[in-house]
Every structure is written in C-alpha cells, then in structure tokens.
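First the structure, in the form of structure tokens, and then the observations on it.
Here the complex is missing one protein chain, while the rest keep their positions.
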Amino acid sequence: MTRDRRLPPPDRNALRTQSLILRTTGFFLLPLLLLFALFLLLRGHNAPGGGFIAGLVASAAIAVHLFAMSEAGARRVLRVDPRDLIAWGLILALAAGVIGLFSGQPFLTAHWLTVSLPVFGELKLGSPLLFDLGVFLVVLGTASTIIINLAEQDT
Amino acid sequence: MTSLMALVVGVLYAAAIYMMLRRSIVKLVIGLVLLSNAANLLIFTAAGLHRDAPPLVPDDAQVPAGLVADPLAQALILTAIVIGFGVLAFAVVLIRRAYEVVEADDMNQMRDTDT
Amino acid sequence: MSPLSWNLILALVWAAITGNFSGANLLVGFGLGYLILGFALRDVPDFARYREKMPRVLMLLTHFLRDLLVSNLRVAYDVLTPTHYMRPAVVAVPLRAKTDGAITILANMISLTPGTLSLDVSSDRSVLYLHVMYLDNEDDLRKQIHKLEDRVLAVLE
Amino acid sequence: MINDLLVSVMMVAGTFFMFLAGIGVLRMPDLLMRLHATTKAGTLGAGLVMLAVATHFLDAGVTARTLAIILFILLTAPVAAHAIGRAGYFVGVPLWDKMLKDDLKDRYDPDTHILHNPDDDKNP
Amino acid sequence: MLQSAIFLSYLLLSLALLGALVRLVRGPTLPDRVVALELMASLTVAFIGIYALNNDRPAFLDVAMVLALTAFLTAVGFARYLEKGGHRGDQ
Amino acid sequence: MNLLVILPILIPLAAGALSLLGRHSQRVQGALAVIGSIALVISAVALLLATWEQGHIVSELGSWPAPFGIVLVSDLLAAIMVLLSAVTGAATAFYSLGTISIAHRKAGYFPLMHLLLAGVNGAFLTGDIFNLYVWFEVMLVASFSLLILGGERAQMEGAVKYVTLNLVSSALFLSAIGLLYGLVGTLNMADIAVKLGEVDTGMTTVIAMLFMVAFGIKAAAFPFFFWLPASYHTPQVAVSALFAGLLTKVGVYALFRVFTLIFGMDDPLIHQVLLWGAGLTMVTGVLGAAAQFEFRRILSFHIVSQIGYMMMGLALASVSVLALAGGIFYIIHHIIVKANLFFVSGLVYRLRGSYELKQLGGQYRDKPWLALLFLIPALSLAGMPPLSGFFGKFIVIRGGVEAGAWALVAAALVVGLLTLYSMTKIWAEVFWKAAPEPAAAPASGSNTLLYATVAGLALITVAIGVAAQPVLVLAMATAEQLLDPTRYITAVLGGAP
Partner (left out) sequence: MLTGILSGFLLAPLAPALHRLFPRYSGWLLALLPAGLTLYFFSHWHTVTQGDTVMSRFAWVPDLAMPLSFMLDGLSLLFALMICAIGALIFIYAGRYLEGHRDLPRLYVLLLCFMAAMLGVVLSDNLIVLFVFWELTSITSYLLIGFNHEDANARAKALQGLIVTVGGGLALMTGFILLGHIGGSYELSELITRGDTIVAHPLYELTLVLIVLGAFTKSAQFPFHFWLPNAMAAPTPVSAYLHSATMVKAGIYLLARLHPAMGGTELWLLLLGSAGAITMVLGIFLALRATGIKRMLAYSTVMALGTLTLLIGLGTRTALLAAMSYLLAHSLYKGALFMVAGIIDHQTGRKDFLDTGGWARYLPVTSASAGLAALSLAGVMPLFGFIAKEQLLEAGLRLDHALAPLFIAAIVIAAALGVAVAAVIAIRPWFGKPAPLTHTPSEAPPAMLLGPALLASLGLLLGLIPGLIDRSLLSAAASATLGEAVTQPLALWHGINTALLISIGAVLVGLVLFRYWQGFRHYTRWADTLSRFGPEQAYHRLMDGLVALSSGQTRLLQSGYLRYYLINTLLTLVAMVAAALWLNPDALKLHLDFSDIQLHEGVIAAVLVSATLAAVTLQSRLGAVASLGAVGFSIALLYVLFSAPDLSITQVLVETLTVIMLVLVLFRLPGFLRLTRTRTRLADALVGLTVGGMVTALLLSVLGSRYHGSIAHYFINESVPAGYGRNIVNVILVDFRALDTLGEIFVLALAATGVYAMLKLRSKGDTTEPEKTHD
C-alpha cells in the first residue's frame, strides 16, 4: 500500500477512525488557514481583522487539524504547549504596555517607529501591533488548550 | 428597525432565561450562550443602528466620510463576545465535569452543598 | 516541500516586501512566484515539471467548472420535479489513484459533479463509494468517473 | 450598463441556485439527496454571487478576495458533505426506501472502523 | 435593473434561508439539521456578497471569506460526534 | 505618580503571566508568589500614602484624555481597598505555600491567585464603567477556576451555582452598561455622573436598579446571596479565605462607588432599597449561619450577614457621614478577619481532618495558641471590644442612631449577638469540647508558615482595634471624599467637565 510521503505519518488509531478524504483536505487547509490568520493579524489595524480574529482563525486551523488528524497531530502543529503560547502572549501584551512607563508616560501609551523601506516608503510599526500580536497568541493558545484537551478526553 | 431589534433582544433574554431555569445543565449552558448573545445585541441596539456605515477610514482620508456606526460600541461588544467565549468554555467544561462526578444532567440532583 | 508550497511562500514574501497584503497583490505574488519556479528554476529537480503542470491544472478546472454547472442544472431539475423520477443508489467504484491527494481531489470533485456524491473510501483505498441520484447504467457511471480520474492523475502524477 | 446586466444575471442566477438548494434541502426525501442539493447548488450559487461581486467592483483586490472565497468554498463544501454523509450513513439515518442498490451496506465495521471493499466479501 | 436584481436576490436568499430553517427545526435526524446549518452558512456568504455589492462595501467580503473557510468545521465536528458514538438517540 | 496607580494591577498581572510561563518550576512559582505579594503590598502602601497626600491620583491610560480613554483613579476608598486586597493576597500566598499540593500548583494555582488579585485591584482602581466589567470578569473567571481546583463533587455542584448566578450578574451588568451608554454615550464614570446630572429622565433610577441587582449579586446581598453559601465552603481553604476576604467586597465596593458617584443617594427608591437590603441581608445571613454545623459554612453565611453592615453604612450615607465611614471601617475590619477565620478553619482541618463541628474538638487543650488565634478574629467578627469589629459595628450603629434608623440599628444589634452565638458555637465545638474520636492522621508538612500568617492577620485585627483612631480618620476622610463627588469628577475630567 502506498502512502503519500508528503503527509505526516497518521496515528494508527486515527488512521482507522478518520476518513482519508477529510484527513487529506485537512492537511491542505491547515497552512491555508494559518496563512489567512497571519494575513488577518497583519492588516487588522487598517481593515477588519486583528489579533482576536486572527487568533480565532488560527484556532480554527488547529481544530481542523485535530478533526482531520489527531490530538497529538494538533499538538505537533503548535510545537509548543498551547499554555506557553498563552503565557508568552500575555507577556508580550504587557511588555507592549510597559514600554510607555519607561518614558514616564502612562501604561499602554503607544510608541511608534517609522521605518523607511527603500521601495515602499514609510511603514508605521508600533507597540499596539505588538500588543495585537500578544492578543493573537493568547487567543490561539486558549482556544487550542480548550479544544485539544477536550478532544483528548474523548479518545 | 430598532423597535424590531428591541423585540428580538427581548425574545433572546426570555429564551435564555427559560433555558437557564431548566433542570438539565446542558440547557443551562445553552441558556448562557443565548444570554451572552442577548446582552451583546442589547448594547449594539442601544448604541444605535446604522446601515451601511462601517467604522473604517478609507485609504485616502484622515476621517471617514460622513456618519459611521459607533465603533466604541462595537469594540465593547467584541470584548464582550470574547470574554463570553472564555466564560462559556469554562462553563461547558464545568458541566461536563459536574456530570461526571454527579452522574446526572439534572440540577435537582446538585443540592448537596446547600445544606 | 512541494513546488506549490514554495509558490505560496513566494507570494507571501512578495506581499510582505510590498507591504500590501491585499488579495490582488498576493495573486500577483503567486504569478511572479510561478514564473520564477517554473522558468528560472526549472533546472532544480523539484521544480522541473512545475511549468507543464500549470496548464493541466487549468484544464482540470475548466472541465470541473463545466461539470459543476451541469450538475446544478440537474439539481434544479431534481428539485423542481416530483420525487418519483429519482433512482438513487450507493455504488462502489474501483479506484486507480493511489495517493491520498489524488483520491481526495477526485472524491471532492465527484461530490461537486452531476448526480454523484462521495461517501467514503474503503480502508484499503481500492474502492470509492458514491451516492448516485440517477442510476441508469453502472458502467457509464464508472467510465465517467474514470475520465475525471485520468484528468486528476495527469495533474498530480 | 452591460456590466450591470452581467452582474444582475450572475447574481440572480446564483441566488436562484441557492434558492433551489433551500427548496432541495426541504423537499428531498433523505439525507444523502439533501446533501446533493446543498453541496452543488450551494457551491455554485455562492460562487456565482461572488463572481457577480467581482464583476461589479472590477477591482483587483476584490477579485482576489472573491476568488479566494470561491476557492475556499470549493475546498470545504465537498468535505463537509462527505463528512456528514458518511457519518449519517454509518450511524444509520433512514434512507429513502426506493433506493435501487446499496454497495456500502454492511461493509463498515463500527468496532474497528474498517471500511471493507466489495471484494472482501469473497474471501473474508 | 441592478436594484431589482438585488431585491430579487435578497428575496430568493430569504426564501432559501427559511427553507433551511424549516429543515433545521424539523430534522428529523441530526445530520439533516447539520446539512441545513451548512446551507445557512453558504446562504450567509451569498447574503454578504449581495450586501457588499449593493452598498459598495467590499470590506464585508472578509466576513464571507472567514465564513467560507471555517463554516465546514461545524459539520466536521458534528460528524466526529456521530462517528464516535455520541448519543445515538439524540437526533 | 502614574506608576503608583498602575502598579497594583501590573504587579499581579506580570506575576500571573510569569507564573503561568514558569508553571513547571516550583521554585519559580514560590519566588513569584513571595516577591509578587510583597511587591504588591509595598506598592499598595505607597499608593495609599500618595493618595492621602494628594486626594485623587488619576492616570490616563495610553495617554488618551478622559473621558475618551480609560482612566485609573485612586481615591481613598480605592487605595484602601487595594491595600486590603494586597494584604489578603500576601496572607493567602504565604498560606498557600504551606498548603497547596504540587498537583494543584501544576494545574495553575498560583497564576490564578495572582490574576484574581489583579482583577480585584483593577476593579478598585478603574474609573471606567466598562473596564470595571472587564476586571469583574477577570476576577470572576479566576475565581471560577480556583473554585473547582480539586474536582470534588461538592466543588462541582457549588461551582455550577456560583458560575451561573455570577454570570447572570455579569450579563445584567453588561446590559446596564449598554443601556447607560445608550443614554449618555460615555463610559467614564465621572463623565457619566456629569451627563446624568444633565439628563432629566427617570431612566436614571431604572438603570440604577439594574446596577444594584448586578452588584448585589456580586456582593451576596439579600435576596441574591444563594451562590455564596452554596460554594464558599468547597474549595481549598486558602481559596475560601481569599474569596471570603475579597470577592464580595468588590461587589460592595462597586455599590459604594456607583451609588456615591453616579447615582445620587438622594433618590428615595435607592435609599429605601438599600436600607431594606441591608437589614434583610444582615438578618437572613446570620440566621443562615445559626443552622449550620460546618466550620466553613458558618463562616460563609456570616459573610452574607456582614455585607449587610457595609450596605447599612452606604444606605445611611446621605444622612450620616459617620455611617458611611462606619461602613468603610467595617469593610477594612471584615476583610482581614474573615480571611483569617477561614485560615484558622484550614489549620483545624489540617490537624483534625474535618470541617464538621461534630467531628472536631479538643483544640483548646491541644493547641492553646491556635485557640487564641481563633478567638481574636472570632470575637472581632462578633463585634467584641476592643477588637476591630467592635469599632466597625459601633460606628455603623452610631451612624444609624444619628440617622434615626431604629429598625436597622435593632437589626444590627441582634445580628451582632447572633454572630457571637455562632462564634461561640464554633469555639465550644472545636476548641472546648473534647475530641470525639482520635484525629485522622494530621496533614504532613510544617504549619509554621500557616501559624505565622494567621498570627499576622490577628495582629492586624488587634491593631485596628487598639489603634482605631488612625483607621477611623482614614475612614472618615474616605467617607467625606465619597460624599463630595465633584472632587472626583474634577480630578478626572479637569476643571471644566
């Protein structure tokens, strides 16, 4: 029996319970969803999107993988414990807020850097974006923690 | 439309409360979901409904042209939705664990702690 | 990593360096990536046949869209006619495609084409079970499926 | 004007297909036949509407997004149909009694989750 | 003309939505309800498309995009529930 | 100065986040618990001192001007509450280090504890009504999680009720905010006060009722207290103590804040509802306790009862400054004492393996120091002089006499007696009575840290009594500040709102 070498080895248990069609589609949908999540994250400041929405879409990606493959597979996709994602997200968001304190300004005061790129001119990078990234990580970590742990209880 | 929305919100509250009064904890959770949605729609309606005016600033402008929907209310609701999600996640797992230790989906069998 | 992934990554890189993540820009990025992979890098073994594949993909898509349209007209007919004209059945169709990707694409396309819906693949991947709305002739059905399978395999193999 | 005509036609056609899907899901006699209706009509309907949108705006960004939507629908709709159809079949939802043939009957082992092919019957 | 088409489209979608709603309520089995829900998701996508077109607000297409990409998850979730042997009697 | 207002929130938030990250290392958890709680106490003391100097300290977060951005405002009430939460938090942290199992720590006990404090402090310091909701939720979800840690059946049952009723409260709160925002279009509490002053609509009173119920549920006032006795006796005792000390007081704080700043106490309906609420809360709470024979259940019902005293202070605020000051004094006293009594119950549990009075006994003979450490907070709770509770009760009652609220004064007096009855019941059963049977094997590990915690809090109780004057001065100043909301409004919105 041949197996597509590009696919990760499915769990023995999962192979039997899940449909091949779902598993394969899930494999292709995962990067698509993650990419889409990043896209929503990056442009959220200027169009619908942002850390929450991106985090939720990324969580949906994890859920797809979980349903299509297995709980262990979903954990492998994240690579780190989702609770670490939460912690890092919180720390990032706090750090984004603390920046202002060092210059004697109130907590959460935004700080912006204007980066000039040779081709495309000026780009605004600021602590709110860092903050949004923290939000993203927390949302992703939370939803993943919940879904993966719940699903693990079922098997 | 605000009148209709006010009625809809009322229905959602009524349904949510009806569900929370049931003995099944699963229904209780469904009630919580409805309640959260009801509160969000209440804020949405109370802040005023605006057709075709998303709070986005066009690429070529400093401020949106004309009237836009209240972005603050939307931000509040977004926060409330996400908080509601977190709380709901907790509640959902709680009822599952409660079911596991009580071995019943019946609120009336959960009276031991109240004397 | 597959050439397609590379292409997608290039599209994203393009969007990133242009600072514009709009769909149009990504599409441009994908096109540019295709050109780079298919032509500039055709000596790299992984990308050797990438250029030829693209047209086949387009062929497949064209056929598929036509099927989709036809299938919908059929559904319209189904929906609007009395039910007793239907002759539903679940039919097993042997598979020649062996890879997961090929089977999946085939199954999904079948679901979107007239009168057929993929239910599942047998665990040994030898048979695809279909639900058919109008079972007139089983052999015709198998032929029709195999034709689609050929086109899919042409793109993927 | 021509553009508007094109848009209108695509839009109405699309929504008409969706309307058919709505009728279909209501009228079809069993789960699998309802799935036929929603999967195909739903996909085409949404796709046509999206094409109408792309045609209306005639903007690269919008076009890209509508194409992305169509792609996503094409990717996900059949999978959803497959998942539901398969699950529904395996848990034994009642099928229309006028079905001509059922090759899948008794091929699924719910304990091992193994789905046999028809040849297995000959040498079990 | 465009306005009439839009009105007609809204009408058709609304009718379809009602059809799906009836199926959702009537069942009779869980998969039937899920099919109806999936259709509602598709209808929502189309609805948003018409709305974006009608009001010249392409920004709303993002909603449709998210919906198109994630709505099937619900169906997959329900399918998993059924296949794992979740309460059979629960239709 | 901006820094001082944010630190009480920032410190526990950071401690919680880092603690979550370092959840695999017991050393990191312990160090964060100690450092975090001590730093919090220091920052809270600094904040109180600075607030005492300046009156109001305002920080416009993100540098966005009020009323648009979120402001943190420290007035005396907020600063006092923050200090109390810091002290309770520190006590809980130390107690927890001696009692919480490794399994529970790994499940996230310490992050939950830090974040609960952050939520509480956020609620105290925020000047924004929606932000108050957010901090309420932080506190609530932290408390949910702490409540179920352990997974016992009673915990689950209690938690279902706790969670449901508190979520109803949150939904009501959110709805009230929505309606208020619809009415005046602003969220900054000072700004709301100004704008409501300009509106001439009866909706103000109606919305006030929604807030009163929402906060009444959080505060466990009559007739909304059901969730508290159903759940407070179920979690780890350190958690019980933290809850008992702090959580309902956040509801009380919110009542104090909203009904002095936003909704005038001169509204007859608000006044009447608070009066009745205070009296019935006192009485039903204390009666609830009289029927109980479980250490922590008795204590839980008394929380309800004593919320009544605090509400009484608020209810009489429009008539008597002293009553309001008494309410504040009572809060100060109650938080320390109530937490401590729960800690003592935990110590008894460690020694005897039960919370049931019938199974306890012999502690006066075996552990005279523990007996003393129970007696101090217990007598204080019952309002015995010269401990903190006496002054709390005395001032409230004197305010009641000044205001001529005879029925409420009578209720407060009788409730005081019944509180003493409950405390002596515990004393007689747990300490005086001979132990009914040999103790179950006492919990392993040293109790020194626990004794130190309990003794520290007992010392504070005695100190508040013996040095009542400075505390009273503080409470009076706080009450006067609360009764003159224009100062708050000016501080937040500047000279011309």
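Each chain gets a letter, A, B, C, D, E and F, in the order it is written, and its residues are counted from 1.
Here is the rule we use: contacts are C-beta pairs under 8 Å (C-beta built on N, C-alpha and C of every residue); 3 or more make two chains touch, one makes a residue touch a chain.
Keep in mind that what you see is a predicted model, and the values were worked out from it rather than measured.
Hidden chain, full complex: it touches shown chains A, B, E, F.
The chain not displayed touches chain F at residues 13, 16-17, 20, 61-62, 64, 67-70, 103-104, 107-108, 111-112, 115, 118-119, 122, 126, 130-131, 134-135, 137-138, 141-142, 144-145, 148-153, 160-161, 164-165, 168, 172, 175, 179, 181-188, 191, 195, 198-199, 201-203, 205-210, 212-213, 217, 223-224, 226-227, 229-230, 268-269, 273, 284, 287-292, 364-365, 368, 379, 384-386, 390-391, 394-395, 397-398, 401-402, 409, 413-414, 416-418, 420-421, 424, 428, 431-434, 468-469, 472-473, 476. Considering the complete assembly, chain E touches the hidden chain via residues 7, 10-11, 13-14, 17-18, 21, 24-25, 27, 30, 33-34, 36-37, 40-41, 44, 47-48, 51, 59-60, 62-63, 66-67, 70-71, 73-74, 77-78, 80-81, 84-91.
Touching residues on chain B toward the chain that is not drawn are 1-24, 26-30, 33-34, 37-38, 40-42, 44-59, 61-64, 68-79, 81-90, 92-97, 99-101, 103, 105-108, 110-115.
Quick note on the criterion: only the chains that are shown with their structure count from here on.
Any chain bridging chain D and chain E, meaning touching each of them, is among A; the list is complete. Placing every chain at the mean of its C-alpha atoms, the farthest one from chain C is found to be F. Of the two chain pairs considered here, A-C and B-E, the higher C-beta contact count falls to A-C.
Centroid distances from chain E, each centroid being the mean of CA atoms, peak for F.
For the pair chain C and chain E, the distance between mean C-alpha positions equals 24 Å. Taking each chain's centre as the mean of its C-alpha atoms, chain B lies 40 Å from chain C. Measuring from the averaged C-alpha position of chain A to that of chain F gives a distance of 38 Å.
Taken residue by residue, chain B touches two or more other chains at 56, 86, whereas all remaining positions touch fewer.
Shown for chain A are the residues in touch with two or more other chains, namely 16-17, 19, 21-22, 25, 29, 32, 47-48. A complete list of chain pairs in contact reads A-B, A-C, A-D, A-E, A-F, B-E, B-F, C-D, D-E. Contact residues on chain F toward chain A in their complex (touch as defined above): 2-3, 6, 10, 13-14, 16-18, 20-21, 23, 59-63. If you check the complex, the residues on chain E that touch chain A are 59-60, 62-63, 65-66, 69-70, 73, 76-77, 80, 83-84.
In the complex of the two chains, the chain C residues touching chain A come out as 2, 5, 8, 12, 17-21, 98-101, 103-104, 107-108, 118, 120-121, 123-125.
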